[in-house]
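The other protein chains are all here in position, but one chain of the complex has been omitted.
After this line comes chain A, so read on.
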């Protein structure tokens, strides 16, 4: 089952109170259209799969053309 499965489960709304970007610890914006949590500053988007936000930096996609500057840790 991939992230593009038929009806993406929405995020538990109360989580938005606590969740921040694990790298910058700054707030995130919930994008309903793509079901992602966006860090505008760093230009990365964390996917929400089956209602579970994936907050591992390595799993995030970049929202801009160029990749983020800092080196990411290996999983």
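Going forward, a contact is a pair of C-beta atoms (placed from the backbone, for glycine too) under 8 Å apart; a residue touches a chain by one contact, two chains touch by 3 or more; residues count from 1.
Note that contacts and distances are computed from a predicted model.
Asker: I notice the complex is incomplete. Of the names "General transcription factor IIH subunit", "2-methoxy-6-polyprenyl-1,4-benzoquinol methylase, mitochondrial", "Nuclear cap-binding protein subunit 2" or "Beta-hexosaminidase subunit alpha", which is the UniProt protein name for the chain that's not shown?
Answerer: "2-methoxy-6-polyprenyl-1,4-benzoquinol methylase, mitochondrial"
Asker: In terms of residues, what is the contact footprint of the unshown chain on chain A?
Answerer: So the residues of chain A touching the missing chain come out as 12, 14-15, 17-23, 25, 27, 46, 50-57, 59, 73-75.
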